[in-house]
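Left out: one protein chain. Kept in place: all the others.
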Amino acid sequence: MLVVMNANATEGEVAGVVRVIESLGLRAHVMPGANRTAIGITGNKGVISLQHFENLPGVAEAIRVTKPYKLITLDLKQERTIVDVGGAKIGNSSLAMIAGPCAIENRKQAFAVAEVVKGVGAKFFRGGAFKPRTSPYAFAGLGEDALKILVEIRERFGLKIVSEALDEPGVDLVEKYADMIQVGARNMQNYTLLRRVGRSKLPVLLKRGMAATLEEWLLAAEYVMAEGNYQVVLCERGVRTFAQHTRNTLDLAAVPAVRRISHLPIIIDASHGTGKNYMVTPLARAGVAVGADGLMIEVHCKPEEALSDGAQALTLDEFEQMAREVRAIHDVIS
Amino acid sequence: MLVVMNANATEGEVAGVVRVIESLGLRAHVMPGANRTAIGITGNKGVISLQHFENLPGVAEAIRVTKPYKLITLDLKQERTIVDVGGAKIGNSSLAMIAGPCAIENRKQAFAVAEVVKGVGAKFFRGGAFKPRTSPYAFAGLGEDALKILVEIRERFGLKIVSEALDEPGVDLVEKYADMIQVGARNMQNYTLLRRVGRSKLPVLLKRGMAATLEEWLLAAEYVMAEGNYQVVLCERGVRTFAQHTRNTLDLAAVPAVRRISHLPIIIDASHGTGKNYMVTPLARAGVAVGADGLMIEVHCKPEEALSDGAQALTLDEFEQMAREVRAIHDVIS
Amino acid sequence: MLVVMNANATEGEVAGVVRVIESLGLRAHVMPGANRTAIGITGNKGVISLQHFENLPGVAEAIRVTKPYKLITLDLKQERTIVDVGGAKIGNSSLAMIAGPCAIENRKQAFAVAEVVKGVGAKFFRGGAFKPRTSPYAFAGLGEDALKILVEIRERFGLKIVSEALDEPGVDLVEKYADMIQVGARNMQNYTLLRRVGRSKLPVLLKRGMAATLEEWLLAAEYVMAEGNYQVVLCERGVRTFAQHTRNTLDLAAVPAVRRISHLPIIIDASHGTGKNYMVTPLARAGVAVGADGLMIEVHCKPEEALSDGAQALTLDEFEQMAREVRAIHDVIS
Partner (left out) sequence: MLVVMNANATEGEVAGVVRVIESLGLRAHVMPGANRTAIGITGNKGVISLQHFENLPGVAEAIRVTKPYKLITLDLKQERTIVDVGGAKIGNSSLAMIAGPCAIENRKQAFAVAEVVKGVGAKFFRGGAFKPRTSPYAFAGLGEDALKILVEIRERFGLKIVSEALDEPGVDLVEKYADMIQVGARNMQNYTLLRRVGRSKLPVLLKRGMAATLEEWLLAAEYVMAEGNYQVVLCERGVRTFAQHTRNTLDLAAVPAVRRISHLPIIIDASHGTGKNYMVTPLARAGVAVGADGLMIEVHCKPEEALSDGAQALTLDEFEQMAREVRAIHDVIS
């Protein structure tokens, strides 16, 4: 159910509707928009009567939701969501660039990369502290030590920190040190984790699962929002197909498809989306051209020595060149 | 690294090798076999010298492992693993039948199904207490209440209980009440969960991820074993493809493929593997014919009223008929 | 449109309906069944009025077809089609075994294989004269010379000959020498070829395309039948997925899925469906268990010297063993 307030409804009237919702044992999700406020309702087991709301002061209409989504949809909120990451924005007219190494390996590596990331005008630094690895014997990240290095990078360069959490204790740590919590592809349907980040104060970067349909991905975002965290950025990072010339097949049509349904921002991970260094820049250009709100790019000072995913990392020089190219495209399409 | 003991090596000699391994800060995984004992070594960051082991008493040879796996392989253990689930076996010459409703909905439903499951001679009862659901608004299981009903079923019918855990608190509960912990397809790469069940005393049923390669799946099993739990049963449940006439495409070739590499048992989930009631019995027959160690089948007393996955559940009558058919096939191929 | 005749309609009444259909410039497809005859109508550009037919003598009812298929469906013909291949049957209660080398390489090889194929009681011999090869530089078959060898095999062993045609001149030759025309996976949507075999007197073995949906495959059969050739056997041979442990992923659920919609027989190609010798026998067993009408199996006297697809061919001994195993399963399920 969705309650749409009148354009001139007062805060008091909104609060009144929320009180009624809560008195029914349900949860109210208030979504202010440019022209009107809408209130999504979750928590109902069965059908709620429209009559509870239609005659409340300030209510324009109450609408039954027939789609599987309630909170991610344009039905609830027509304006695109702008996500605030420690003061920097994702989803406004600028191009959000999130770059950095796959994993934080040491202070020196991280700083060398951060300097170049900052240099191209990017606002976000990524770096894995906890790495989900296919093999139990592979390097799995430096953990809290990596997060401490990331804090130094924020202090030194003013970059906002994006880092992945794999479980609830990991979320506790990422919350402590970083500005945005990444949920990786393998965990897109880890509902315990989704609910936990849904209760976080930090915004969430939600990667698409390796074989997730659009609906499954949006419902994963719905899990986060249903807990009250509306600061969600979607990230297309390629899906698994029969094709073998790339690590994953980057599905850029996800961008217009998401735009049709949801107010949430969407960015492109051109590094995992290709898995091959020489493809990252062309696909990053394509990601900007298709209309994404930003890019996630892996950069390494010495890709050939990277402890993880070196094959898909750009060198510092390549990254600077890519940044120039994507900026030029962003300028002409916006 | 893998240390193979002489056929007549004593327990003391095995213990001696284990002590050397642990003194190097590594972990020893002792795998007794019919003819010889082998010891897998994990925990090394780099290469270990073969010389540490080659001249120890009782050692036949030390072998460097070049494959990504160490513990799941036939290299380590040539005899097939027989998993003990509360006294009942999976992986021996009999056909393990794990059946029950998708979710435990209430005591009456569970008992009605269990009676028929017991009636056909099955030894294992499945029933979801914690259901991973694509939508945050769908029925997610009765939780601990469901587990308590499952305990009653074990007491009444002597069936061994298999139930899924989605996170660490869930594992605690499943451990308390059930006989085998299921890790679902969505969690196949939830490494925190895999490590937790790896530290459990209960055997683990590990479903294949929706788009998992054979290697990724076996490495997920390796995660469990690396923590010391060697009682792992693999479960093929279909993979995601372009095909739309089934919910998933059941990949029965996984059975001979796993047999080529691993000593672990493998069973077939013909319910999720098809998603359609009328396909379950033919595919269950095929699963037995291809050589699987068992079947997982969803049964419901009233599929049309099921709170989850009703479309793929067999009725009680259909289940009895299926059991007869698969038994006949198992008899001729074994 | 579909016209169903009364159970006791005379041949004259059927002929009368056909005349009316043809007088409208349309094509009549008469399908006699155990209890009634039905007549499918094709060739209409728009909607035909039911009234043309409803009151004709012998007509029980005229039914508008809303599905994309007209001729392959159970709506038109409830009894399963039994296809006659030079006197031997596919689709009756027996298990049709079509075996032989991928390509006919020489007389000696073909005879060595044929002797064993005959020996296990199979009735059909396959052997490629025209091989579609991914590379223009690979061995593409012996052409007409191969067909002449196949004729000798029919004369010597009484086996019915199944061979693939790639184009219209190829169909002319296969028609001249063989008993059944195979249309391969790559040509499943080669409509010119489908129409040509639809005008042949020989039955057609129609393989599923590498990424064909069920509907596309059945519509390919509809192409053949719309030209008047109703002797079509479907062959599932695996589809392309992300999985890398097999050449193709054998989709055995296609068997019950086809049975739900169509009266046409369906067989399993366990050789292309796996691409690996050691998987052929288990998947052949599974194909029989799932309920297929037959199997297609590649056999070679010396797989390691085969000019094409040696990796998936069974040796003569393996083939004999497989034949025993599948027969045992067929006996218990039929």
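The chains carry the letters A, B and C, assigned in the order they are written, with residues numbered from 1 in each.
Heads up, the rule we're going with is that a residue touches a chain if its C-beta (ideal position, glycine included) is under 8 Å from a C-beta of that chain, and two chains touch if they have at least 3 such contacts.
Just so you know, these numbers come straight off a predicted model, no measurement behind them.
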*Which of A:P57, A:G119 or A:P256 sits in contact with the chain that's absent?*
A:P256
*asked:* From the list A:I41, A:A122 or A:M279, pick the residue that touches the absent chain.
replied: A:M279
_Residue among C:L2, C:L219, C:C235 or C:V255 touching the omitted chain_ = C:L219
*asked:* Even though one chain is hidden, which residues of subunit A still touch it in the full complex?
replied: 211, 213-214, 239, 241-246, 249-257, 260, 273-274, 278-279, 282-283, 285-291, 325, 328-329, 331-333
*Determine and list the subunit C residues touching the chain excluded from the picture.*
42, 68, 70, 132-137, 166-168, 170, 186-187, 189-192, 210-211, 215-216, 219, 222-223, 226, 240
*Touching the hidden chain in the full complex, which residues of subunit B are there? Just list them.*
211, 240-242
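FYI, only the chains that are shown with their structure count from here on.
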*Longest centre-to-centre distance from subunit B, chain (CA-based)*: C
*Compute the distance, rounded to whole Å, between the mean C-alpha positions of subunit B and subunit C.*
38
*Residues of subunit A touching 2+ other chains?*
211, 240
